[in-house]
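The complex appears here without one of its protein chains, the remainder shown in place.
Our next item is chain A:
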Amino acid sequence: MPKRVLLGLLLACGLTAPALAQEPKTGGVINAVIQPEPPGLMLAQVQNGPVQMVSGNIFEGLLRYSPKLEPLPELAESWSVSEDAKTYTFKLKKGVTWHDGKPFTAADVLFSMEMLKQTHARARTNLAQVDKIETPDDYTVVFTLKQPFGPFLGIFEVGSMPMVPKHLYEGTDWKTNPYNNAPVGTGPFMFKEWQKGSFIRLVKNPNYHEKGKPYLDEIYWQIIPDAAARSVAYETGKVDVLPGGSVENFDVPRLSKLKDTCVTGAGWEFFSPLAWLWLNNRQGPLADKRVRQAIMYAIDRDFAKDVIWNGLGKVATGPSSSAIKYYTDDVKKYPYDPAKAKALLKEAGYKGEKIRLLPLAYGETWQRWGEAVKQNLQDVGMTIETIATDVAGGNQKIADWDYDIAFTYLYQYGDPALGVGRNYISSNIAKGQVFNNVEGYSNPEIDKLFADGATATPDSKRKEIYDKAQKILVEDVPVAWMLELQFPTITRCKVKNLITTGIGVNDGFKDAWLDK
């Protein structure tokens, strides 16, 4: 049955080879910032950003993903896909134990799927394609799908599908299980203590299944609520790692210039956050495609990248981030061209009707970005009124379709079927929810392309479909794509190999070591 056997181990060796140039040293303690304080650490039940970041050390998934989003082995050591692309067979790694010493087996995988279907919204959607899961032996798991689902190998990362211990959770009330407060996983680090409002302490798992790893003895996740205090904590040496988004962008250049400081934008490829402006396609001037195109020409996105994001990130070319599969830049281009924007507005008969702009209330950077975009649009003759609001209020307005232009950014999870289509297909127009097709774009051709794209085989066929979808969307401008965001991770240079995969800091510190 297995025709295409992907030898994941080979890939893994290829990835870690450059790291071998310098022999990792064992020992040492890392202090990292976690912002904000996570609401819990039981990854299968809460999945906020900070939960993923801390718990990625405690739990593991079947797979992890390289910066190019190729699957790499974690708890599964190899996998194969049947010819009809409907049966996926995973071989689990032998000799893996939970932090309490019990062995990890296929029964745990089966149990985890059962729990995740109830407690993890995204996992539930991803698993909806699965017809049945079987475990012929203790180290084999077979997923049979209802129909071929192209991105299936992309849903096994720790944050999307963490493995939970069956022997501690079976038959208990999952929500009140005492192990939620002291989680037990298979990961490189074990939970030790959590002083609320102060720090979370993880210690080395001495029985970790990758021999010799992890290199560090302990990780302290420091909880510091104020952005300015976080950068000061780094400057004074209290913390060594500032994960993406934990300091304001304008502090990044200053901190980067400090002695022995290394900055990287890597480690977000799997999430590939893409920022755009929701454009309400339903009403007013924005219902006209030419006005939406004019907005694309009017906004100086290079300025936003260079000034507001301090040169980090990339100007977006369309609905897909360049980091995810089937991305194409062979689409209509929208350079900064105010004259063209003015001409388009004139052609569309725009007469200065008032347009409301909703910035994102995520801090200074987004406020400044809102002001810059407003100025860009006013420069081409649009009348813009900024609506001040908080995060919840903004979400509410967007969900109720009570806006004209609104800032947002969303994760894309490596595959257009997982993270792109949801924002453009008409079946996802549902009032009251925030992250679906709130712009109200409806195009039967796009609906069909995304439906076909998810199930088509082989890859080349999928690429063809998504290329076409991207071309159509970029011509229609249902939303105004701004930037592929990068959240820089700032570390002391003595922290080595912190980010080795496309999941970045959320993938745990198993490869990280300190050069003392």
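Operating definition for what follows: a residue touches a chain if its C-beta (ideal position, glycine included) is under 8 Å from a C-beta of that chain, and two chains touch if they have at least 3 such contacts; residues count from 1.
Assume contacts and distances are computed from a predicted model.
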item	value
Choices "Na+/H+ antiporter subunit D", "Peptide/nickel transport system permease protein", "NADH-quinone oxidoreductase subunit M" or "ABC transmembrane type-1 domain-containing protein" - which one is the UniProt name of the chain not shown	"Peptide/nickel transport system permease protein"
Given A:Glu170, A:Glu371, A:Asp452 or A:Asp476, the one touching the chain that is not displayed	A:Glu371
Given A:Lys94, A:Arg124 or A:Arg254, the one touching the chain that is not displayed	A:Arg254
Which of A:Ala229, A:Ala388, A:Ala430 or A:Cys493 contacts the chain that the document leaves out	A:Ala388
Listed residues A:Ala107, A:Val142, A:Ala182 or A:Val307, member touching the removed chain	A:Val307
Residues belonging to chain A that touch the chain removed from view	227-228, 248, 250, 254, 303, 307-308, 359, 364, 367-368, 370-372, 374-375, 378-379, 385-390
